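Only one protein chain is missing; all other protein chains are in place.
== subunit A ==
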Amino acid sequence: MRIELEKRPRPSTLLSVLSPFLALALTVVAGGIMFALIGKNPVAALYSFFVEPLTDVWSLHEIAVKAAPLILIGAGLSVCYRSNNWNIGAEGQFIMGAIAGAIVPVVFHDWHSPLVLPLMLVFGMIGGALYAAIPAFLKAHMNTNEILTSLMLVYIAQLFLDWLVRGPWRSPDAYNFPVTRDFTPEAILPEMIASGRTNYGFAFAILAAVGLWFMMRYTLKGFEISVLGQSERAGRFAGFSSRRMIWFSMLLSGALAGLAGISEVSGVIGKLQPIISPGYGFTAIIVAFLGRLNPLGIIAAGLFLALTYVGGEAVQLTLNVSDKVTRVFQGLLLFFVLSCDTLIQYRVRLVLSGLGRSGQGEAH
């Protein structure tokens, strides 16, 4: 006996549109049951999770702070994935962007000039792009699998950062703690509005996502990306080069991940330390797919995922539940989103061996 997924001949368009909402509803029900089982009021819990963070200017800002890197990286990745290039190493490009950008305030900390910040941002993008150039080169010229190379390079970046902040870049006045010196005020990405912590990283994220959406929809480049992604051969007939596309998409996503890295370090942390990302580069992959590889969808998905983080803390504090409960909740949410998408496109068949295809199981 085995279970098979069979493509539905005509998946319902209505359900495809409703899928994210359906998933949300299922999560709310399952989550409510979970909260009830551990003896907490499910309504209060769900309220703190999804609604409370939206009722307060401060937590709206916090959502934007958390969403900015996710959107920036996710938007870049969507171009990669649409063109059939699987950059899994955005986390590493994020870190290398942060390191490259931090050269200015760490190594030249005595240099005070309004040029510091723009230079940092440019360095950040170059750093991320150069780091993405390694798997791009390997794929374009040696036919290496970019999933493996980009992923492995993440660990190298993490360890390189670790070595830097413990070794040559360690601050002379942080009591031996592994951090660089604090960035000077001109090296800090300023906050956008006085009411909260949202910095210009969020503006970069929105601009990048809208720009990429425009490119994908209205330009020849966007068409080239889709064609090469769907059929390399067809692309070649149209005169597009898949090798050039590897370079373009990898460098673009690397640069955006690098920009996210330096924005986070400059706007939120204010120095380099061994861990600068709670896995933004990987979470952004989820964001890219939740947003269905559409840059505008990715804005929504990034904000939503950020809401679950901020809401998760709110639940912990108001109901005194363990943070594991909120992690389970996030897991439930992603599970339902993916299973709704899958079950709308496919149906589940239970194949009993020996009995041919007579045994039939329906999706729940």
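Methods note: a contact is a pair of C-beta atoms (placed from the backbone, for glycine too) under 8 Å apart; a residue touches a chain by one contact, two chains touch by 3 or more; residues count from 1.
The rule is simple: contacts and distances are computed from a predicted model.
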Listed names "Glutamyl-tRNA(Gln) amidotransferase subunit A", "CidA/LrgA family protein", "Pyruvate dehydrogenase E1 component alpha subunit" or "BMP family ABC transporter substrate-binding protein", with the criterion being the UniProt name of the chain not displayed: "BMP family ABC transporter substrate-binding protein"
Option touching the unshown chain, where A:Leu207, A:Leu317 or A:Leu352 are the choices: A:Leu317
Sole residue of A:Val122, A:Leu148 or A:Ile269 that reaches the chain not shown, by the stated touch rule: A:Ile269
Interface with the undisplayed chain - residues on subunit A: 56, 58-59, 62, 65, 162, 166, 170, 175-178, 197, 264, 268-269, 273-276, 278, 310, 313-314, 316-318, 320, 322-324
